[in-house]
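Yeah, one chain of the complex is gone here, protein chain that is, but the others are all in their spots.
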Amino acid sequence: MRDSLACASARLRVCRYNKAVSMKTIYVGCQLKYYVHTPTSFLLNISAAMNDFQRICNERIEVTPDQPLEQCQVGPLGNRLFRLIGQPGPLSIGYQAEVELRSAAVDSNNVGESNYSSLPPEVLIFLNPSRYCESDKLNRFAMNEFGWLLPGYSRVTAICNWTFDHLTYTPGSTGPSTTACDVLLQRAGVCRDYAHVAISLCRAMGIPARYVAGYAVHLQPPDFHGFFEAFLDGRWFLFDATRMAPVGGFVRIGTGRDAADVAFATLVGAAESVEMSVWANDSDSFGGGPGPDDVRSGLSSA
Amino acid sequence: MRDSLACASARLRVCRYNKAVSMKTIYVGCQLKYYVHTPTSFLLNISAAMNDFQRICNERIEVTPDQPLEQCQVGPLGNRLFRLIGQPGPLSIGYQAEVELRSAAVDSNNVGESNYSSLPPEVLIFLNPSRYCESDKLNRFAMNEFGWLLPGYSRVTAICNWTFDHLTYTPGSTGPSTTACDVLLQRAGVCRDYAHVAISLCRAMGIPARYVAGYAVHLQPPDFHGFFEAFLDGRWFLFDATRMAPVGGFVRIGTGRDAADVAFATLVGAAESVEMSVWANDSDSFGGGPGPDDVRSGLSSA
Amino acid sequence: MRDSLACASARLRVCRYNKAVSMKTIYVGCQLKYYVHTPTSFLLNISAAMNDFQRICNERIEVTPDQPLEQCQVGPLGNRLFRLIGQPGPLSIGYQAEVELRSAAVDSNNVGESNYSSLPPEVLIFLNPSRYCESDKLNRFAMNEFGWLLPGYSRVTAICNWTFDHLTYTPGSTGPSTTACDVLLQRAGVCRDYAHVAISLCRAMGIPARYVAGYAVHLQPPDFHGFFEAFLDGRWFLFDATRMAPVGGFVRIGTGRDAADVAFATLVGAAESVEMSVWANDSDSFGGGPGPDDVRSGLSSA
Partner (left out) sequence: MRDSLACASARLRVCRYNKAVSMKTIYVGCQLKYYVHTPTSFLLNISAAMNDFQRICNERIEVTPDQPLEQCQVGPLGNRLFRLIGQPGPLSIGYQAEVELRSAAVDSNNVGESNYSSLPPEVLIFLNPSRYCESDKLNRFAMNEFGWLLPGYSRVTAICNWTFDHLTYTPGSTGPSTTACDVLLQRAGVCRDYAHVAISLCRAMGIPARYVAGYAVHLQPPDFHGFFEAFLDGRWFLFDATRMAPVGGFVRIGTGRDAADVAFATLVGAAESVEMSVWANDSDSFGGGPGPDDVRSGLSSA
């Protein structure tokens, strides 16, 4: 489950398959700078997940000052965490990866909803309400708004459209305790809130849904992004109710019941965030510069 | 993951180890009667879990009218679910098991809290807030009340004592949407609410905690019970803030983040509960009768 | 402010003006039966208010066993309360009145909204959020749904229509702590909840709104009713989002910020409600019987 890495800046993985025509390469990364006051435990959710649709060709994580870094895999969904103990003083964490996304072409017209009795057991928990997605309170709400629509991919799209139409994207309007119900009332939020609302409405309709944290190409301003997956016809499909970035440019970091499960950084101790930058570029936009110089050079040397 | 069982009333398992002196045998079971109006999907969380501390020596599930029953294992925590489609008309589900509990003697004086940075990765999610346990709102609350206590088993005991002292056990005072925060304000609840409060306070203190649904010997009135586990010194320990039944007589059905994950029955369709009985007896009390006649005879024939 | 009445069953008032063609006579009343365990203070909000649009021609309140009854006028809105101390044993309170309503014909097309700066000072508090009407949370919600409509009577009608269309009238779906925000999420409620939602949305739009408790002709099943008033063009207008009874048949009991201010009965002590009946009939329906025999005979003797 855990590997102690002697050196945090080691190259972590090499590409596991040959590039194919249907592949798209995305360069992602982030640079997190902290000032640590007392020894602080950091849990980081910043590395691209490894799964059938997303291959890590090249990856590098760099901690300054250099120190032991623990990588761990959490849960059945492939989230990879890094843990470290930050010592007092400045601490910088840089991550970058070259990720190959396999584009799965889907004829969404033919994607129906899975029957409850045929849902795989491991999917059932994604029907349960969670901290930020109180789907148990929204059964009549969801049924009134979406119950008359044809089941399937198009109904989840309708939920995304409703979410987009009824919320105003408003940085600063929500905080760490804001739930989908809060957002449905105040009608404003940011990406994580849009995802929580859509997830809650899906679950209330009997459609399993889960939160995905990741990188997103073309997101403005660049930041970590939150979107969601709905389980339809036996598999998970990505959706984003914010319309802020193309779903085809999403690189998954982690998956959970809601944002509580995939915070990009959890700190126990006394440290303050000093600076943060995040980037995600596809091949075309790469020339424009993927991020801070020191990190990019780290990547090209990989 | 799934086994289709041709006959629901087959004997499901035999005992996997010999009885030892430190073992205790518990007889548990339930009888659920419904009237089904339209074909209804049932998901049942009523069977004793199988794990190192709990061996199923004998188990029987009986559906009347007889029909296919699917057993599935969900998640890494060993929850075993039964699923079936109830057809219109009366439907009765009987479950019974003979369970051997291994009593683990613990010197609780020497049990400390695990350091955050040494928590096993798979335990980390049990620090996250969940639907009914909004630990993210209770950091200062928990720190004020329990921050000055010595870390360890005794601090979780203090949380249980606080919960017991500040709540009044009041059937009917809470419902399916009631959360730990609601209960902290209204100061009343039932077993699941006591567990949610204690879990929330533990998580807010940095102690991983999770919900356990089960059977409990000597519970009055007999019913399914809800209690919790806290992660201390590298393992999980059982606690019950209600003081309604001895922890040594708990038979675990399932484990989850909170009660949302282990509802004893989830129905999709139109059916109404007509009658329900639950029982749990240890060897000594067995003479008094473990439950309805038909079920007991089923057990003795096993 | 207070009159001690020697005999509770005295005839309370006589009609203060002659009937006119535009007048409509409504017969209202209720019968409340309690069993009192310990001496209990009763505060009753059951008598028709007296104001320019509503004249009490005949009124009778009867307490059995007979005992002193205190009548008090509360606040600037003409609510009339009765107070009494119930002694252990059965207690019955009967109220009935013959009320003349003056129908005010309004050309609602020409009723605009009052400008904030021209609102009378005593109306300003009805813009403030209250216990069950958290209008402060609903500014964007209200503005998104109704901000594009022409200001005035028709906009309040639109708020009523929205409320009616989005809620399902569901007895038992709400309780004494349920707020407008709760109802907006669960999409179900009873008359008081409909009023709270509409009031909240009005206030969030800058339209003063207040709760009215009363009797309503043709309400099925007969009960106390809750509706609301909005302040437009310098006066208050009655609205009812439930569409359960004609506004022209409403007899006002009391007015407040929300239902918290006009509970029909507040008890301090130990007593239980045993039976309750409420009625409201106009001249045409009177033949059908206004209520229990004993009370009606009291009225006809008046």
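Every chain is named by a letter (A, B and C) in the order it is written, and numbering of its residues begins at 1.
Here is the rule we go by: contacts are C-beta pairs under 8 Å (C-beta built on N, C-alpha and C of every residue); 3 or more make two chains touch, one makes a residue touch a chain.
These numbers were taken from a predicted model, which means no experiment stands behind them.
Q: Could you tell me which shown chains are touched by the chain that is not displayed?
A: Over the full assembly, the chain not pictured touches B, C.
Q: Using the document's definition of touch, tell me which of C:23, C:50 or C:74 contacts the absent chain.
A: C:74
Q: Write down which of B:69, B:184 or B:278 is the residue touching the left-out chain.
A: B:184
Q: Thinking of the whole complex, not just what is shown, which of C:66, C:136, C:233 or C:272 touches the missing chain?
A: Of these options, the touching residue for the absent chain is C:136.
Q: Consider the whole complex, including the chain that is not shown, and state which of B:26, B:44, B:124 or B:138 touches that chain.
A: Hidden-chain contact among the options goes to B:138.
Q: Looking beyond the chains shown, say which of C:38, C:67 or C:128 touches the absent one.
A: C:128
Q: Hey, which subunit B residues sit against the chain that's not shown?
A: Its contact residues with the unshown chain are 137-138, 140-141, 144, 166, 168, 181, 184-188.
Q: Which residue numbers on subunit C touch the omitted chain?
A: Given the touch definition above, subunit C has residues 1-2, 41, 43, 72-76, 81, 83, 85, 116-117, 120-122, 124-125, 128-131, 133-134, 136-137, 176-177, 206, 256-257, 260-261, 268 touching the missing chain.
One rule holds for everything that comes next: only the chains that are shown with their structure count from here on.
Q: From subunit B, what is the lowest number of touch steps before subunit C is reached?
A: Minimum number of steps from subunit B to subunit C: 2.
Q: Which chain's C-alpha centroid is most distant from that of subunit B?
A: C
Q: If I list every residue number at the interface of subunit A and subunit C, are over half of them used by both copies, so same, or under half, so different?
A: Same-residue interface.
Q: Any idea how many Å lie between the Cα centroids of subunit A and subunit B?
A: The computed centroid separation for subunit A versus subunit B comes out at 32 Å.
Q: Between subunit A and subunit C, tell me the centre distance in angstrom, where each centre is the average of that chain's C-alpha atoms.
A: Distance between chain centres: 51 Å.
Q: Residues of subunit B that touch two or more other chains: which are they?
A: Expected reply: no residues.
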